[in-house]
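Omission of a single protein chain aside, the complex is shown with its protein chains in their original locations.
Chains here go by letter, A and B, matching the order in which they are written, and residues are numbered from 1 within each.
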Amino acid sequence: MNINLAVLSLDSPVFHTYAIAACLMILKLMLQPWMTVARMMKVKGGYRSPEDAKKTPLNPEPRAGQLDVDEYVDRSRRMNLNDLESIPGFLAAGFLFVLAGPPVVFAQIVIWTFVVARAAHFVAYVTAQVHDVRATCWTFSSLAVLTMVIYTLIKLL
Amino acid sequence: MNINLAVLSLDSPVFHTYAIAACLMILKLMLQPWMTVARMMKVKGGYRSPEDAKKTPLNPEPRAGQLDVDEYVDRSRRMNLNDLESIPGFLAAGFLFVLAGPPVVFAQIVIWTFVVARAAHFVAYVTAQVHDVRATCWTFSSLAVLTMVIYTLIKLL
Partner (left out) sequence: MNINLAVLSLDSPVFHTYAIAACLMILKLMLQPWMTVARMMKVKGGYRSPEDAKKTPLNPEPRAGQLDVDEYVDRSRRMNLNDLESIPGFLAAGFLFVLAGPPVVFAQIVIWTFVVARAAHFVAYVTAQVHDVRATCWTFSSLAVLTMVIYTLIKLL
């Protein structure tokens, strides 16, 4: 196959779509820990390291149990782990997919499917929807990445 | 150092090797959660969120203990975590390594060492081989990435 390096320009429609989606997904990836922090501050617990139970300006009134697992905090940690399982794969797959030169509309559908599915997954997870709803959102996001990888592999081989 | 942008073409042998290996590794990264899902469906347990124990079409007969850690499911989760610790580092290191313009045969050996070592690690982990076997596979994969990073750093400095 042949590749036109112009695809790497931010003016190329496919790369432009990828770059915006990638920025949004990196924002999500980096902001989820802030939700964990906010929840830890709110319940003054759900900490993980022994030293976090010490008296400090951010923890002025230490109490027993601050290191126990707290479901409210742990939910945000699980959401973060789910991001780690999904987003770096999307970022790398999407970049190679752009280089493989897919048709613009096809690329936009696949990339935005991922972003929308992850946004829906976030809402389903944070509001504790039943497993089937969350699993459906996750499935769409996973299939979007698999589509990008398989398309790229076929172009490469 | 000087870089020839032609290395980013999918026609360049080094980039072509990297792109194929990267696609295979992203596939592995994205398919491991499907193994976790398949195992959760099989044992109807090993779930992580409280709402997953509710009665739904995918969980028609809720029972106590569905949220307990299940070794069969947890093995797949640990394999996933191990992928997260290894594959994103490979994807990023490999890309910078390609830009650093390594000799083709050297690059192919290092890149395929990583892929083969990860495949062997997968087999060792899923069949619960003793720790020393799994550790040996992991060591080869880790050294492959470290080789790429150190080569790139030397070229950069």
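Here is the rule we go by: a residue touches a chain if its C-beta (ideal position, glycine included) is under 8 Å from a C-beta of that chain, and two chains touch if they have at least 3 such contacts.
Bear in mind that the values here come from a model prediction, so they are computed numbers and not experimental data.
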Residue among B:L31, B:L67, B:V116 or B:V149 touching the omitted chain: B:V149
Hidden partner chain, touching residue among B:V37, B:L67, B:L84 or B:A119: B:L84
Interface residues of chain B (partner: the chain not displayed): 1-3, 5, 8, 71, 75, 78, 84-85, 88-89, 92-93, 96, 99-100, 125, 128-132, 134-135, 138, 142, 145-146, 149-150, 152-153, 155-157
Footprint left on chain A by the chain that the document does not show: 5, 8-11, 16, 19-20, 22-24, 26-27, 29-31, 33-34, 37, 47-52, 54, 56-59, 80, 84, 88, 91
